[in-house]
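Structure first, commentary second.
A protein chain is absent from this complex, but the other protein chains hold their places.
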Amino acid sequence: MIDQAPILIIIIPLVAALLLTLTGSLGDRWAYGLLIAALAASLGCALAALAAVLDGNQAVHYRLADWPPPLGIELVIDHLSGVVLVLIAGCALLTAIYSRHPASQDNPDRLNLYYALFALLVTGLLGMTATGDVFNLYVLLEISALSSYGLLARGRGPAYYATFKYLIVGTIGACFYLLGVGYLYIMTGTLNMAELAEILSRPELQESVSVRIGFTLIILGVWIKMALFPLHAWLPNAYSKAGTTTACLIAPLMTKVSVYIMLRMMFTVFSADYIFNRIAWSELVIYLASTAAVVGMLTAFAQRDLRKMLGYIIVAEIGYLAGGAWLATEAGFTGAVYHLLADGLMTLCLFMVVGAIIYRTGLTTAAAMRHIFQRMPVTAVVFLVGAASIIGLPPTCGFFSKFYLIQGAVQAGAWVFVAALLISSLLAALIFFRLLEVAFFGRFDEAAGAAPGAGGHGAAGPVAVAEAPWSMLLPMVLTAIAVLGLGLYTNEVVTYFIRWSVPAGF
Amino acid sequence: MKQLTLIILAACALLMLVAALDLPDWGDPASPASSHLSPAFLEQGYGETATPNIVTVVLADYRSYDTMFEAVVVFAAALIVMVLLRRTPRTRRKVLPQRPQREGRDVVLRGAAQLIIPVMQLFGLYVVAHGHYSPGGGFQGGVIFGASFILLALCYNLQTVLERLREHVVLFCCAGGALLYAGVGALCLALGWNFLGYAALAGLLGITEVTAHSHGILAVEVGVGITVFAVMVSLYYDLASSGDLDEGL
Amino acid sequence: MDEIFHIVIAKYNYWAALVLLFIGLYGMIAKNNLMKKIIGMVIFQTAILLFFVSIGVKRGATVPIIEYTADHQPLLEAAAYANPLPHVLILTAIVVGVATLGVALAIIQKIQRVHGTIEEDEILAEMRQ
Partner (left out) sequence: MTWDASLLWQFDILILLMMVICAIAALSLKDLVSCAVVTGAYSFLICLMWTEMKAVDVAFTEAAVGAGISTVVMLATVQYVKRRSKD
C-alpha cells in the first residue's frame, strides 16, 4: 500500500469533494468531519511518501494507469515536492480544523458545497505539486484556480468585482503557461518533465528562439499567478474581501505553489545553466524582486484594513522568493525553498490570527487590535510569533530564511537585493510595532476612535477575556509551534530536504 | 491607456509572428511533435486496447488521469455557479418579475422539438457508446444529451424540464459521474494495480487484458458522459434563471 | 517570390493563431464591458487551441482512427494518421475553457445584481463612493 501513497495524496481529497456534494443532507457536522478526515488521511499519505523519498534518498515515481512515461502521466515526488506536499496538506488540515466556526458564519447555508470547493482547491494544489507532466499541471492549475474563484466570490461585501479581475488575470496567466507548453511541445514532442529536460539540453534547442519564447511565456504565466511585482495588483483586493477560512486557505498556499511551479520549471524542465547563462535575466528579476519587497511593504504600511495589509506583505514575500530563486547561488536557492516553507506557515499564522480577531470583534481595520492582549491572550501570543517571523527575529523561521537569502545575495554580489531585504524587514518591523501600539495604547491615527468593538467593551475600563473558540485556537497554536519548530530545526530541514533538491550547475 | 495597450500588444504580436519562422513547418511529418511520441500511440494503441479511435485511447487510457480532472473541472464549474447564483428561500427575491408567458405561441417550435429531442438523446447515447470506433466519446455525447434538455427548456419552459429532471438529481449526476470515474480508478488500485490501470479489470471480468482496457475506457467514458450532461443542464438552469429556477431564456 | 510563398504556406496557421491570440488579449485587457472581456477570453483561449491543433497536422495524413486494409488487417502506420496527442490535450482544454466561461458568466450576473451595471468604469465609480 505504501507504494500507492503518491496517488492517494491527491485522490482522497478529490473523492471527499465528490462525496461532500452528494451528502448535503447529512448536515454540517458530517461535512466538517469528512473534510478533516480526508485531509488528515492525505497528510498521512504525504508523510509516507516523503518518508519513502528520504528512505532511498531518491525521487519516487508513480506511473498512472500503469503506462510507462512519457506515454502516460507520472507523479514524481522528490525532496522538494515531498516537503511542499506536506506543507500544503498540513496547512489545509489546520485551516479545515480552524473553519468550524468562521465557515458556518460566512456560509449560512450549503456549507457542504463550500467544503467541497475547499477540498477541490486542495486537490488541485496537491496535484500540481506532485505531477511530472507539464500539461497535467495546467489542468490542475485550472482546477485550483476555478475553485479559488468560487471560494473568493463567497466573501462578504463587494468581492465579485475583485474576483472577476482575478479570474481575468488568472486566465491570462494560465493561458500563457499553456501556450508556453505548446511551444515546448512543438520543439520537443514530449510533455513529460524529465524527458523535456533531457531533450531541451541538446545544443540545437539551447539556441532555439522558439524554446526561449516558450520559456518566457511559461515564466510570465507563473509570475502572473504568483503576483510578482508589476503583476500583483489583483492579489490584495481579491484576498481582502474573502471569507475568513477562504483567506486562510488561499493566501498562504496559492502563491507558494506558483513559486514552487516556477522553481520546477526553472530547474527541472530547464536547467540552471540555461536560465543563468543563456536567458540571463537575473539582473532584471533581482531588480523586480527588490522593488516588490520594498514597494509591497511600503504599501502594506499605508493600509488600514488588516487583511489588505497582509495581502501586500505577501506581495513583498513573493519578491523575496523570486529574488532568491534567481540569485544563481546555492544559498539563494536554499533560502528561497526554505522561505517557501516558512512563508506558508507564517502567512497562515497571521491570517488565522486576523480571522480570529475578525470573528470576535467584527472589525477588519487596525482598530480591531485594541486590547488584544487582555481580550484574546493566546491569539495575541500567536500574533507575536507570526509577526516576529515576518520581521525576521531569531528563534523563528523567518530569521533563518532571511539569513540564507542575504548570504546568497552577498555571494552573488546582488547588493540591491540585500538592501531591499533589510529595508523591507525594517518596514515590516514598523508595521507590526504600530499594530502593537494600537493593541496597548490605541493610537494609529483615528483608529482608536472606532475602537469600541463588538461585545460592548468600551475604550476604557476593565476588558473581559473573549478568546476565540478552541477549534480556532488549536490550529493557531499548532501553526505558531510549527513556525518556531521550523526555525529551531533549520539545520535538519536544510540538510535532509533542501540540500538534496539543489539543482546541479551552481 | 487603450492606445498604449494596443501598441504594446501589437509590438509583442509582431515579435512573435517573426519568431514563428523558427517553428517547424506546418504539417511537416518529420517535426519533433509528430515524430517523437505520437507514432508510439498510433502504432501500439490499437494493439494494446483494441480500440481504433486513437484519440479516445489516449484520452481515456494513456492520459486518463488528465481526463479524470477534465471531468472534475466541469463538475467544479457547475458547483461554483450553483454556489454563486442559486438563491435559497432566504435570499430569494420577494416578488418575482413578470415574464412574458409563451403559452400557445410556438406550436411549430414545440412540434419540431418533440420530433428532434428523442433523436438527439439517442444520438447522444450513441456517441458515448460508439466513441471507440468513431469520433466522439463521453464528453461529446454528454453535451449532446444535455443539449436535448436545454432545447426542451428553450422550446417549452424551465418548469417543464425541472419536473422531469429535478435539481438535486442533476447535482447527484454531476458528482456521480466523476465519482464513477474515480471509482474505476480506485477499483484498479484496490485490485493491486496502479490507479486507473484497467488491466486490473481483466481478472475481475474474466477477459484478456486488451479487452479489459477497452472496457475500462467505456466505463470512464460513461462517467464523463454523466458528469458532462448534468453539468451542462445545471449551468443552463442556474445561468438562464439567474439562480431562481423560475424561468429561463 | 516562390520562396516567400512557401514560407507563408508553411506558417500561416501559426500566424493566424497568434493574431487571434492578441486580438483576444486586447479584448480582455482594454474592453470596458465585462461581457466583452469574456468574449475576448473565449477568443484568446480558442486561439491557443488552434495553435495546439496546428502542431498535430501531418501532410497526407487522415483522422487518427485506425483504418482497415483490404484484408481486414488494421493499418498501423504512424505516417497515415494525424498526431492524436494535441487533439487530446485540446479536448481537455476546451472543457476547461467552457468551465471558466460558466464561472465568469455567473460572476457577471452577480456583479449585475450587486452593482446594477457591467461597465467597468461605472462599477469603479460606484465602488469609490
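Before moving on, here are some points about what is shown:
So that you can tell them apart, the chains are marked A, B and C in the order they are listed, and the count of residues begins at 1 in each.
By our rule, contacts are C-beta pairs under 8 Å (C-beta built on N, C-alpha and C of every residue); 3 or more make two chains touch, one makes a residue touch a chain.
Quantities reported herein were computed from a predicted structural model and do not represent experimental measurements.
Displayed chains that the missing chain touches over the full complex: B, C (touch as defined at the top). In the complete complex, the residue from B:Q140, B:N157, B:N194 or B:S214 that touches the missing chain is B:Q140.
Mapped onto chain C, the footprint of the missing chain covers residues 6, 9-10, 12-13, 16, 19-20, 23-24, 26-27, 31-33, 35-36, 38-40, 42-43, 46, 49-50, 53-54, 56-57, 59-65, 82, 86-87, 90-91, 94-95, 98, 101-102, 105, 108-109, 112, 117-119.
The set of chain B residues touching the chain not shown comprises 25, 27, 53, 55-56, 135-137, 139-140, 143-144, 146-147, 150, 154, 232, 235-236, 239-240, 242, 248-249.
Note that only the chains that are shown with their structure count from here on.
The touch graph of these protein chains is complete, with an edge between every pair of chains. If each chain is reduced to the average of its C-alpha atoms, the one that sits nearest the average of all protein C-alpha atoms is A. For the pairs A-C and B-C, the larger set of C-beta contacts lies at B-C. Averaged C-alpha coordinates put the centre of chain A at 30 Å from the centre of chain C.
Counting partners per residue, chain B has 16, 23, 31, 33-34, 37-38, 41, 63, 66, 69-70, 73, 76-77, 80, 84 as the residues that reach two or more other chains.
Residues of chain A in contact with two or more other chains: 135, 139, 142, 146, 149-150, 153, 185-186, 191. On the chain B side of its complex with chain A, the touching residues are 16, 19, 22-24, 31-38, 40-41, 61-66, 69-70, 72-73, 75-77, 79-80, 82-84, 86, 88, 90, 171-172, 174-176, 178-179, 182, 185-186, 189, 193-199.
Chain B contributes residues 1-2, 5-6, 9-10, 12-13, 16-17, 20-21, 23, 25-29, 31, 33-34, 37-39, 41-43, 45-47, 52-55, 57-59, 63, 66-67, 69-70, 73-74, 76-78, 80-81, 84-85, 133-135, 139, 228, 235, 238-239, 242-243 to its touches with chain C in the complex. By the touch criterion stated above, chain A contacts chain C in their complex at residues 135, 138-139, 142, 146, 149-150, 153, 158, 160-161, 163-164, 167-168, 171-172, 175, 178-179, 182, 185-186, 191.
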